[in-house]
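What follows is a short report on a single structure.
Left out: one protein chain. Kept in place: all the others.
Labels run A, B and C following the written order; every chain starts at residue 1.
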Amino acid sequence: MQAVLWSVLKLLIVLTFILLNAMLLIWLERKVSAWIQLRLGPMRVGRPQGWAQSIADVLKLLFKEDIVPSRVDKVLFVLGPIIAFMPALMVWAVIPFGPNFVSADLNIGVLYIAAIGSIGLMSIFTGGWGSNNKWSLISAMRSAAQLFSYEVPLVLALIGVVMLAGSLSLTDIIRAQQETAWYILYQPLGFLVFLIAGIAEVNRTPFDLSEAESELVAGWHVEYSGLRWAMYFLAEYGNLLALSALAATLFLGGWTAPFGLDFIPPFVWFLLKTYLFVFVAMWIRWTFPRVRIDQLMDLSWKFLIPVALLNIALTGIGITIFS
Amino acid sequence: MSYVRNVANVVATLLVGLRVTLREWFSRSITLQYPEQRWELPRGYRGHPVLLSDEEGKTKCTACGLCVRACPTDVITVKGAKGEDGKRVATEWVLDMSRCIQCNLCVEACKFDALAMSDRYELACYRREDLLYDMDTLLELGRGDGVAAITVGDKL
Amino acid sequence: MEIVFWITAFVVIASAVGVVTMTNLIHSALLLALTMFGVAVLFVILAADFLAAVQVLVYVGAVMALVVFGVMILQRGPMNLSNMPSKHVLGGLFAAIATMGFLFWGLGSTEWPVSEAAPAATTVEPIAELLFTKYVVAFEVAGVLLTVAAIGAIILAKEVRAGD
Partner (left out) sequence: MTSAKQELHREEMVINMGPQHPSTHGVLRAVVTLEGETVRGVDPVIGYLHRCFEKICEQKTWTQVIPYTDRTDYVAALTNELAYVLAVEKLMGLEVPERAQYIRVIMAELQRIASHLLWFGTFGNDLGAFTPFLYAFRERETLIDIFEKTTGARLTYNYIRLGGVRNDLPADFERETLAFLEKLEKGLEEYHNLLIGNAIFEYRTKGLGVLTAEQAVAWGASGPTLRASGVAWDLRKSEPYLVYDRFDFEVPVGQKGDIYDRCICRMKEMEESAKIVRQALEGLPEGDVVGKVPRVIKPPQGQAYAAVEAPRGELGCFVVSDGGIKPYRVKWRSPCFVHLQLLDVIARGELVADFIANIGSIDIILGEVDR
């Protein structure tokens, strides 16, 4: 009984953490984009720097009318945002926040994350198809093609890390990095592939083709409003956060402290590294134009996958030589 | 080989782009926080026409109707009567701001220096009737700052 | 654990029935995904976590996405009539009963060995070892076969496009 309570508590902590961070990320995205674009961003709600803007927005969206357009497939339309939230939450089960601070230290952690990532597609399907809108249909097809293509390099990029660590468990991978060095040093190619494929996986510019507001208006969530839309939005930022946490864990040593700076708690290090990736993703988003769907495919099949395979081969050779 | 060179070129241009945004990231923002901070308007900014008054505070308008004829959108209504000194004086001068396109043609048409452009720009109001500015309002606004009458051939 | 099993089993069977009875093809396909997901949960209960992850990755992530993708592109006419039940009720009934009977016969006549050993703590290493030693030929052949199939599919698609 206590175990069950403990799991529920853990789940609640993780849930709160993600929701708060997703809201923080929304605020951060607006600020970062504003600073890059010579603007100030939100300033009014909450001083300084309009920190409460996301809270106000979420509250506003909560109280908005729940609009379900008349010709939609109601079941799918309602299910879409809920399914969207699921993978964003489930990923966090295996990500270690600190040495003994992980919800479930699965020994197949990396594989689990890859599997969860593939569920995300279902939410875009249900939402995009259920909306009964031509734009969202195109968007759903686009994201299907995109996720097929980017799942492969993403998993291939992870294989290098797994080969070095000799384990699929994220905790083991961090421990292995603690003994040697951060894997970004051993796996620069793998990291590059992971970064590009990861950004494509969470649908951010320059790969936000399924959303593409200048072409598809808003893609699969064009018919959504109010709370449902907010769930899609929070899920998007939850995914970004999860990806960043994963990158920090796999390539930057997770919660381990660099340069012997042990007095800062591991949890803080983990967050710092995660947010470093968040910033990079935002910086990229507000710099580049969007690529086209066929170019996106080209990038995956003609560049990322060969490079990822090369990385695996190099890693294999390296392991054979040095061990 | 050309594949590698192509990739290198792509990466190079992308890095150049990232450098631009990084530099601007740390440059000063140019946003004006509007209600608190305000734009400094140049002399001759065309807000909307107002009436100028003479030393005694009375209107210079003689209700000659030149402005009415010059106005492309027919927003000016003028009525005049003989004043105490026998000269014609405007008794009613109404501006319909809901249709005014702020083109300055009425100011240019006026031969009695009775009209000028105010630099007011916050013209929103809740009721349509409030957009009808009568003579007293326009005279009062004409006494404020930022009023200028610029006509054809003027130097600024 | 018992409760989780029964709930999962119910979900799997109910959604499997739904796959057959739904008249909307998309609903059927998504219910099939749910079935697959439920089976993955059953694998977790059996401590076969590697298998569960692969089940989700392959069946939910790839195969189901492909099915839904295909349905979306090729659908025709009103969606709620896209997956109508078959008119051959008698034949279907016979085939269903025959299959059921065969399965029950198979299940009943097999001797199920019950292992007293605790389930392996990690399943990844043993599976990897088996794949690369005992079953290496089968594993590689499957890989080659899939590659050939993929290339063949690409060639087919390419040729059709070139001819239009």
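In the analysis below, contacts are C-beta pairs under 8 Å (C-beta built on N, C-alpha and C of every residue); 3 or more make two chains touch, one makes a residue touch a chain.
Remember, predicted model here, so these are calculated numbers, not experimental data.
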{"item": "From C:95, C:128, C:142 or C:156, residue that would touch the chain that is not displayed", "value": "C:156"}
{"item": "Residues from chain A at the interface with the omitted partner, ascending", "value": "33, 36-39, 134-135, 138, 141-142, 205-206, 208, 212-217, 286-295"}
{"item": "Contacts of chain B with the absent chain, listed as residue ranges", "value": "9-10, 13-14, 16-17, 19-21, 24, 30, 41-42, 44-46, 70-72, 101-105, 108, 117, 150-156"}
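In this section, only the chains that are shown with their structure count from here on.
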{"item": "Graph class of chain-chain contacts, one of line, ring, star, complete, other", "value": "line"}
{"item": "Farthest chain (mean CA position) relative to chain B", "value": "C"}
{"item": "Distance between chain centroids, defined by C-alpha means - chain B, chain C (Å)", "value": "71"}
{"item": "Contact set on chain B toward chain A in their complex", "value": "7, 14, 17-18, 20-22, 24-31, 33"}
{"item": "Parts of chain A lying in touch with chain C, wherever the complex brings them together", "value": "73, 75-76, 106-108, 111-112, 114-119, 121-122, 125-126, 129, 137, 140-141, 144-145, 147-148, 151, 168"}
{"item": "Chain B partner contacts - residues on chain A that touch it in the complex", "value": "32, 34-40, 43, 283-284, 286-288, 303"}
